[in-house]
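Please read through the structure below; I'll follow up with questions.
Only one protein chain is missing; all other protein chains are in place.
Chain nomenclature is as follows: A, B and C, assigned in order of appearance, with residue numbering initiated at 1 for each chain independently.
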Amino acid sequence: MKEFRIGMVGYKFMGKAHSNAYRALPMFFPNSKIKPRMSVICGRDEAGVTQAAKQFGWAEVETDWRKLVEREDIDLIDINAPSNVHKEIALAAARAGKHIFCEKPLALTLADSREMLAAAEKAGIKHMIGFNYRFTPAIQLAKKLVESGRLGELYHFRAWFLQDWIIDPTFPLVWRLQKEIAGSGSHGDLGAHLIDLAHYLVGDMKEVIGMSETFIRERPLASEMTGLTAKGSSDASKGKVTVDDATLFLSRFVSGTMGVFESTRLAAGHRSTNSFEINGSKGSVKFDFERMNELEVYFTDDEEDVQGFRRVLATDPAHAYSEAWWPTGHTIGFEHTFTHEMLELMNAIDEGRQPSPNFYDGVKCQAVLEAVERSVEERRWVSISEM
Amino acid sequence: MKEFRIGMVGYKFMGKAHSNAYRALPMFFPNSKIKPRMSVICGRDEAGVTQAAKQFGWAEVETDWRKLVEREDIDLIDINAPSNVHKEIALAAARAGKHIFCEKPLALTLADSREMLAAAEKAGIKHMIGFNYRFTPAIQLAKKLVESGRLGELYHFRAWFLQDWIIDPTFPLVWRLQKEIAGSGSHGDLGAHLIDLAHYLVGDMKEVIGMSETFIRERPLASEMTGLTAKGSSDASKGKVTVDDATLFLSRFVSGTMGVFESTRLAAGHRSTNSFEINGSKGSVKFDFERMNELEVYFTDDEEDVQGFRRVLATDPAHAYSEAWWPTGHTIGFEHTFTHEMLELMNAIDEGRQPSPNFYDGVKCQAVLEAVERSVEERRWVSISEM
Amino acid sequence: MKEFRIGMVGYKFMGKAHSNAYRALPMFFPNSKIKPRMSVICGRDEAGVTQAAKQFGWAEVETDWRKLVEREDIDLIDINAPSNVHKEIALAAARAGKHIFCEKPLALTLADSREMLAAAEKAGIKHMIGFNYRFTPAIQLAKKLVESGRLGELYHFRAWFLQDWIIDPTFPLVWRLQKEIAGSGSHGDLGAHLIDLAHYLVGDMKEVIGMSETFIRERPLASEMTGLTAKGSSDASKGKVTVDDATLFLSRFVSGTMGVFESTRLAAGHRSTNSFEINGSKGSVKFDFERMNELEVYFTDDEEDVQGFRRVLATDPAHAYSEAWWPTGHTIGFEHTFTHEMLELMNAIDEGRQPSPNFYDGVKCQAVLEAVERSVEERRWVSISEM
Partner (left out) sequence: MKEFRIGMVGYKFMGKAHSNAYRALPMFFPNSKIKPRMSVICGRDEAGVTQAAKQFGWAEVETDWRKLVEREDIDLIDINAPSNVHKEIALAAARAGKHIFCEKPLALTLADSREMLAAAEKAGIKHMIGFNYRFTPAIQLAKKLVESGRLGELYHFRAWFLQDWIIDPTFPLVWRLQKEIAGSGSHGDLGAHLIDLAHYLVGDMKEVIGMSETFIRERPLASEMTGLTAKGSSDASKGKVTVDDATLFLSRFVSGTMGVFESTRLAAGHRSTNSFEINGSKGSVKFDFERMNELEVYFTDDEEDVQGFRRVLATDPAHAYSEAWWPTGHTIGFEHTFTHEMLELMNAIDEGRQPSPNFYDGVKCQAVLEAVERSVEERRWVSISEM
């Protein structure tokens, strides 16, 4: 087994998820020819990143990503620092000839994303973007049913990503609610995943029109919050929320499929409902990430008296990745999507091809995100081709 | 269309349900050759029964069932008075040569039930018993799947009828909680339906063993309650509950199928969960009356990657009775099972055959009920054949 | 009990549903002070309408609606003939001083709808429109939760009405697929119900933008079909489908609530999924008419460890209409919404007020329908106020 040396920038939520995935790979996919080596973890706060290195199992620590990308003993840079620094790191990594795994969104703007893709292509490196949901076994099954034609011509794609973690108006003004750092709110955070799944399962979009809203326009300043509590406090000074709480849009795919998308962080009762449904001429599928091991499947050619959505538990040997884990009926969780993602990264490198999804998919997603934003601003249908 | 003159004894819950069914028949099943005529309704309280006659649409009123069964202008006696008077009325009706529809339970004891069956057979009349759940379209579908062999050999039958209407300990000591009137508690009231469905769907039982419990042994006397409220009061004098709150039993069917049954009125959150599941060598079905328009169906020979329980909405033309009602996807409710039941009654009379289910099924159900009771008392397996 | 004499035009699906509701009223709501009298049923085909009169229980038959609306012995005209004749009948009925119950849609155009409303107001009659879904007990519960403030400020309303009855491309070109008779396809047929529920539960809309599609543009001519089969045939001559298979739109309510609506007849596996969800600052509700007895309810102020959507079975005494029917846990079906609708009609007349919903609601719905159509045609946001 060949080793592939990773240098990772970032060590919070995604840093933890990636670390776990790198660790899991050799144990659960021992036949993979390339094995990630958790070489260096990088973060600005030396104490924090040192603790993370120890906890997550990284061999060394850097506090300056510029030094990291120049190290000769690193093959790939994994970028999961906040979105506003993705671009600079990726450009430097590409210049240094390192392969790149970059968390979504690729960058804060479409222009920046394109610059990153161009740089990666010019450098001839492998590049991947972190649309992890593709790697859910049940979504792999949906993909297979679409590709094999078992759903027929696709008429409808509807998707919604509903959360409620900021429904309390006293929840503080964290950086994810500030446009200059996060770039976007629910649209870029949640909608981006839906858009990528749409691209993956249905294909390219032709045009979109959307609407956006920030319902809770001021929130207590986080700096005045006591401790790390997410519950907030009602007596702190307030600052302005500069990203969307919710964004909805309609879309027409190149194939003619009709699409509708909704992302919100203000849907009471929805912790993380990442859901879609596809209706085709021969069948339908439904998915909800809160029940990520299941796919509901319907076929029009089932016998007349027993037609109905089947609740398929995607843990059988017939389902993607399942044999690597546990016996049929024994479910996996959120984190496993990252392990499958990193497997694709390793396999692509081994096979000398670009991983999928890669920066090209990141750019395509960003184009739709910005087309929607433009459609909101200009109150009109925006063609993806004009982006 | 020939008319068939009904004389009905009882005008409460079941009287209302039967009346509604008789009224609905000619409208929804106009091709039926025999039409029920709502001739006479009978009850002891003249004011009450007169009001019911007007409300439900009966032509005449009687206050003495003895007079009713002797009337020449009546073809069938519908008995839905309290269980402890079923026998006497049925015997008289049989003697008078009237056909009989009798609500379940046939009688308070197996011996009485047998006497009723014998009387009906001797009189050569048509007789039917009110196991209305058989007539749910989704259950008809289950029956069809069993009979056609699509579920294969049956391994398991599990059924539970869970309610919570007496979970409040201050709920009063109504007659249904008194053995001398009701005969039994949840076992005879709820369990009887499960047993009949088991007979219908799986076949005869060989032996049973059960357990029974009365958790709330004293309740406020209903006579001391204010008004009709079911909420009860905690400061009234108390009386002893003499029926079971819950009864469970295991059963072995003649076919070898293993059965488990549970009936309770103390299952918090269950308003009326009347549910069963059948597992066979080739497939399974699941049913819950709270979602009575649905049957979940599984087949072992579905393709490997899309095996799963199908949620079949039994409102398609392919499903029993559905074309009489509304377009596909438009559901029916509890009351419709009675209309279908009365349709069977009319059809059987038209075709000169016994309706199904009839007193024979009532006796068979009673035999199991008493076998379970004996098994509880004697703490041993009781064979149905010894009853 | 005062009687109110009904003359009904139409005797197909809706004629059957209305007849059943009129019949059920006195039995299930005996305390209602006004009772409908099923006086005259009217249709052009004498044999057909005579058969319907007998089957549904109407006293007399007319074959010319013009004669019907002039009869002195009729108090109310119930219009459920095809949509393209609603207006003419309603105008004549209003001129004759008859109260009117009109099935949705009020008319084929907004202008016609307004003319009908103006005529009704001028005549000083009572008028009602057949948005029956409002009268579902679970939806009444949703309304109560909204009105009492238990859901807080409303952020999101999403609704979808998904069917699949024309998914087979050989399904024939029935009149519902022809614009000149039906006026609209899924948008007017299904979307109209969603729009009315939105008005009822959330309030008025400010602006909309939509998209529409006819995926199967040609179908076998129905005249060349064999018999009445809905399955169609692939070798018949074909005609053009002139209505939409599916229409989606976004909406902004006056309150600021964001709305998304989808109606389609090409969603494989959905027999009649009429579904909505409301997310408010204090809670959410979810509804699906295929499980019409249930409402899912979430409150943000539930204790932290037991927050979750509650599956409420709206059959308790605490729920609207439930005490008129069956004991708690015993469900009702599609048809019962019409009985409740007719109860409102009778109660309103008794109380000397306009029923709700009435022609005003019909006009408001039509305005949104046409605003969406205009937005599709002109590819822009259309304000309701410009209609």
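Here, a contact is a pair of C-beta atoms (placed from the backbone, for glycine too) under 8 Å apart; a residue touches a chain by one contact, two chains touch by 3 or more.
Quick caveat: nothing in here was measured; it's all calculated off a predicted structure.
J.: What shown chains does the left-out chain touch?
T.: When the entire complex is considered, the left-out chain reaches A, B, C.
J.: Among C:L313, C:I332 or C:V382, which residue is in touch with the absent chain?
T.: C:L313
J.: Out of B:F135, B:W160, B:F289 or B:F359, which residue would touch the omitted chain in the full complex?
T.: B:W160
J.: With the full complex in mind, choose from C:K2, C:R44, C:K122 or C:K144 the residue touching the hidden chain.
T.: Residue touching the chain left out of view: C:K144.
J.: Among A:L173, A:L313 or A:M346, exactly one should touch the missing chain; which is it?
T.: A:L313
J.: Considering the whole complex rather than only what is displayed, give the residues of chain A touching the chain that is not shown.
T.: That gives, for chain A, the contact residues 13, 17, 19-20, 23, 26-27, 30, 51, 54-57, 163, 165, 270-273, 289-293, 313, 315-316, 325-336.
J.: For chain C, which positions touch the chain that isn't shown here?
T.: Residues 141, 144-145, 296-297, 299, 302, 304-313, 316-319 of chain C touch the chain absent from view.
J.: Suppose we count only contacts with the excluded chain; which residues of chain B make the list?
T.: 151, 153, 155-156, 158, 160, 162, 164, 167-169, 209-211, 213, 215, 245-246, 248-250, 252, 256, 258, 260, 262, 264, 266-270, 279-284, 298-300, 307-309, 379-381
Everything that follows uses one rule, which is that only the chains that are shown with their structure count from here on.
J.: Which chain, with its centre taken as the mean C-alpha position, is closest to the global C-alpha centre?
T.: So the chain nearest the centre of the shown protein is C.
J.: Chain B to chain C: how many Å between their CA centres?
T.: Distance between chain centres, rounded to whole Å: 35 Å.
J.: How far is the middle of chain A from the middle of chain B, if each middle is the mean of its Cα atoms, in Å?
T.: 54
J.: Centroid from C-alpha atoms only, then distance chain A to chain C, rounded to Å. What do you get?
T.: 41
J.: By the touch rule stated above, which residues of chain C touch at least two different other chains?
T.: Each of 270 in chain C touches at least two other chains.
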